[in-house]
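This is the structure, below, for whatever I ask next.
Every protein chain but one is kept in place in this view of the complex.
Which chain is which? They are A, B and C, in the order written, and residues in each are numbered from 1.
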Amino acid sequence: MIAKLLKNREILLVGAIAVLLALIALRFPGFVAPFNLARVYNDTSILIILALGQMAVILTRCIDLSMAANLALCGMVAAMLNAAFPGLPIPLIILAAMALGGLLGMINGTLVWKLDIPPIVVTLGTLTIYRGLIFLLTDGKWINAHEMSDAFKALPRLDLAGMPVLSWLSLLMIAVMFLVMSRTPIGRAFYAVGGHPHAAVYTGIDVGRTRFFAYCLSGTLAGLSGYLWVSRYAVAYVDIAAGFELDIIAACVIGGISIAGGIGSVAGAVLGALFLGVIKNALPVINISPFAQMAISGTVIIIAVAVNARAERRKGRVILRKAEAV
Amino acid sequence: MKPAITLEGISKSFPGVRALSDVSLALYPGSVTALIGENGAGKSTLVKILTGIYQPDSGMIRVADTETTFPTALAAARAGVTAIHQETVLFDELSVAENIFLGHAPRNRFGLIDWKKLNADAAALLQRAGADFDPTIRLRDLGIAKKHLVAIARALSVDAQVVIMDEPTAALSHKEIHELYALIERLKADGKAILFISHKFDEIFRIADRYTVFRDGTMVGEGLIADASQDDLVRMMVGRAVDSVYPKKDVKIGEAVLTVSGYRHPTEFEDINFELRRGEILGFYGLVGAGRSEFMQSLIGITRPSAGAVRLDGNVLVIRNPAEAIRAGIVYVPEERGRQGAIIGMPIFQNVTLPSLSHTSRSGFLKLANEFALAREYTARLDLRAASLDQDVGTLSGGNQQKVVIAKWLATKPKVIILDEPTKGIDIGSKAAVHAFMSELAAQGLSVIMVSSEIPEIMGMSDRVIVMREGRIAGRFERSELTAEKLVRAAAGIETQINGRAA
Amino acid sequence: MAHAQLSPRNIPDRLEGRGARLLRSWEALLIVVATVIFLGNSFASPYFLDPWNLSDATFNFTEKAMIAFAMALVIISGEIDLSVASIIALASTAMGYAVQLGVDTPVLVAIGLGVGLVCGAVNGLLITGLGLPSIVVTIGTMSLFRGLSFIILGDQAFTGYPESFAWFGQGYVWWVLSFEFTLFALLAVAYGVLLHKTNFGRAVYAIGNNQTAALFSGVRVARVKFTLFLLTGLMAGLASICLTSRLGSTRPSIALGWELEVVTMVVLGGVNILGGSGTIPGVVLAALIMGMVTFGFGLLNVPGIVMSIFIGLLLISVIALPILWRRARRRLAH
Partner (left out) sequence: ENKKIALVVKALGIGFFEAANKGAQEAAKELGDVEIIYTGPTSTTAEGQIEVINSLIAQKVDAIAVSANDTDALVPALKKAMDRGIKVISWDSGVAKEGRLMHLNPSSSPLIGNMIIKLAADNLPEGGDVAVLSASATATNQNTWIAEMKKVQVNYKGINVVATVYGDDLADKSYRETQGLIQSHPNLKAIIAPTSIGIVAAAQAVTDAGKIGQINVTGLGLPSEMAGHVKSGASKSFAIWNPIDLGYSATMIAYDIINGAEAKPGAELKMGRMGTVKLDDNNEGAMADPFVYDASNVEEFAKIF
């Protein structure tokens, strides 16, 4: 029973996070106080939302390297909208950011779907283009806290039943994605398309269109994250979240989402993101040199793939011919 | 009787290939129509058009007198057409139930998938297909035979009037084939129209009521099975008569070339001992999944045996990878042509010379002239049909790809050649060519191991036969004592009398 | 292609000659693009056609191109190595550390190449030994290698490289011909021969097109792949020597983000990111194109990010245009 439980990737990850927290608690007990854990969760919320979008894309055997650039562009546009029309209701701005993110995702999706360009090439290209567009849009200028309206900055921090709206939003996204992935045809199609694209065609699933939807989804979530990022850190400039695409992918990989497609779960993506989040937040607290952070997350990624690959391989082995025991 | 579905004037081209031109076909309720033709005749293409996977360039489809189109696989299913396809089209990571219902899962009133109903429906369908396992387990945990039952259950999950089976028996064992026949009888009794595609004439004559023959993408004949003989059908298919006698030559068998003793593997096979002699064709028979491929692959260093020794010409060999096997003179023509044999994306000549590069090159540098010479020699010997030698193998038909793969191995000038299901999925004309070639090789003093799941082929071609069951040797027979019944019994491990099919 | 017309015993070696093949090739397209950019630059800036300026411009791409050659082989074999820029950083850090111990140029070079090889071996072992997907492994080692540089260096820099070490990144072989460009040209020839004229190169293509079938055909897949990762590591070490010598100092953020530029160069060069096809001449042309674009824009003082937009568009459009063109032609034919 316990052995069976341990095989489960998500439970393994929960265990790993628990061990990690215990180790940190040894040096700094305050870190595991419920209040602080809630803070760590809140700090990881954006990564969780992004990892959910990336998960959908990776499940279909694609990859979205442009998510961080998309986030930056949408965040900048949200900030510019707010700066230009301070009276604009914040929900409208959020919708605009999500719509723009969705549109940018659609561009990726269309290039993958209609032109059959490999996803890594498409998003490598749009990654530079989206970031470049921010520069063209702003001439490289920053939008600073005092140019943003108070309502714009306040929303993610607003306290609702003891937790900031940012945390609630990520919980909502987790719930929505869980429903989408497990209970809707498109969610199941993500798995089918990544698991066996050729066979998906025979079940009436349009592979290209499914990938297109995955990119729309990741784009929309990147758009939402764009607003959240900019309002949370109260600043917008060309380079925000530069390099964050690799964190997003790392979260997915740690969460057991197979880069070859078809394998992965919402819980995995969330846990993978949390694992990274705990490490990131713990390092400054337990006085490990900030310079060691990069090496640590690299090592974690390598261990995670190795563990996941082993788990997969063991399960994949079908022993057809049992000995004469029967 | 009114046809359940009619195709008229269907044409379909792929870049550079006209797969179907102006074909017509009608399927009748309660009747099995056999569709036969050489490899690449366009049979599967027709199936894909019927199930909405490809769109025809021209022509029309009529279901119960109304003209329709099938823009997607789903549309075809809704119109009552379902198929068991030639390729596996299942998903290892999803549950059995979901594999059955993917694309048309039952939904609740919020439009969300209703897992409870889905699992219950799946269990019912599995029962109908003759399977009784839990529909919630993941597909990858099933063996190949059970997977096949899932594919059948999936086909049944559509409430269809037309059921298409594209070579459904190619990967099935004896017992399962008989269960499939029973299922077909039941479907027939329910008034379904069935299209049945196969290269095996014995089963066509057993279950089909009508036939349609394709050649090079055109329809060349149709009629009632009762009015036709095998020779008639073959002549229509190939355009000439084909000798149905196996071209086995009598060869003087020489001394032992390859000796295998005590081969075992923790999970795949054990206790394998045998000798292979010069000029001999040694047949390996068994049901699908008996472990023959796995064992053969251990001989060339793909899988590692945990114990055992091989001797070639009396010298003990240690083979850790295929490169060493090739150097020693043992080559293996794999079973899965697309995955293990042909390198699609590379030209024909490069495919042929890949294992022989050390001979055609000079100190590691390629010599194209030598490569072309070698490729020319061996493709000509195998009667390859191609436009040029630098054409991508992927553009060849299946049978011709198989010829390239065999040429590749012969070009290494081996002492022992292992052919794993060399004629699987190959049409009757090419099959005869492969058989003729095999006996010629043996006559030239090569030692041949032929793995096959077809009793006629085993009986027609082998000097000796070893039968494997569940990873062990279950019987050895000399040519003189071979009967179909003995083979089947040994392979299935049963003592009771079952109906072996005679060749 | 009706086979009836072909007499089976006489299959020609090739249907079209060398010229016809070249005309339809990706390289032909790149040559056109390169010419257009060259002419465009010559018209746009009076400073472009100056031998010294052109020579200076080559420094924009030579180091990346060295890695791109090895990366091309890795990608053709169906893998990818995203850790190259971090290997540069780690190799540079190691050399800088050695300088503090008073080591001289030849040993420095050996250290740079050695660290590259070791990093390549780590990648190779993880990928071929444990059978892990290269994209994820090298995302991991990318953080790991650069992370080690950060641990060693923190916010410090290593400087004080010996005078003679400067030659690799700043020296000239003859007149305007820099050492780096000479090395680039020699490596281009070496990699061209390796990929297109040797058994090893053939094995790389075979693995990229069908790894399993290659294994069954006697190709030592693991060994070839391991060698490829070693080569990429070695090239990153070499690039690290050149770059460190050119900068005269080491910081852990050296060559940040180069991995994507190298991959872009390789893909622009017509190498299929999914493996199986691509050529070295294509990569050479892509390197020249990217170098000319950045230099041309630089002369017009266009911000770097606008150049990257251009490269991004170029990347997508050179791949999309042939597809669209083929599609349009088919539609017309119908």
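The working rule: a residue touches a chain if its C-beta (ideal position, glycine included) is under 8 Å from a C-beta of that chain, and two chains touch if they have at least 3 such contacts.
Everything quoted here is computed from the prediction, not taken from an experiment.
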Exercise for the section: Just list which of the chains on display the missing one touches. Expected result: A, C
Completion exercise
Across C:Gly201, C:Gly218, C:Gly237 or C:Pro252, the one contacting the chain not displayed is C:Pro252
Problem - Which of A:Leu52, A:Ile240, A:Ile263 or A:Val305 contacts the chain that the document leaves out - result: A:Ile240
Fill in the blank from the handout: Even though one chain is not shown, chain A touches it at residues 28, 30-31, 36, 39, 43, 135, 138-142, 144-146, 157, 229, 233-235, 237-242, 280-281, 283-287, 290-291
Exercise for the section: Against the chain that's been left off, what residues of chain C make contact? List them. Expected result: 45, 47-48, 50, 52-53, 56-57, 59-60, 150, 154-155, 157, 159, 166, 169-170, 243, 246-249, 251-257, 294-295, 298-299, 301, 303-305, 308
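Basically, only the chains that are shown with their structure count from here on.
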Problem - Pairwise touch network: line, ring, star, complete, or other - result: complete
Exercise for the section: Could you pull out the chain whose C-alpha mean position is farthest off from that of chain A? Expected result: B
Exercise for the section: Give, as an integer number of Å, the spacing between the C-alpha centres of chain B and chain A. Expected result: 43
Problem - Shared-contact residues (touching 2 or more other chains) in chain C - result: none
Handout entry: Complex contacts: residues of chain B adjacent to chain A
Key = 51-53, 72-75, 77, 85, 87-94, 98, 102-105, 111-113, 115, 140-141, 143-144, 267-269, 289-291, 470-471
Handout entry: Residues on chain C engaged by chain A in the complex (per definition of touch)
Key = 126, 130-133, 135-137, 139-148, 150-151, 153-155, 252, 257, 260, 263-264, 267, 272-274, 303, 305-306, 308-309, 311-313, 315-316, 319-320, 323-324
Completion exercise
chain C contacts chain B in the complex at 1-3, 6, 8-9, 11-15, 197-202, 205-206, 208-210, 212-220, 276-277
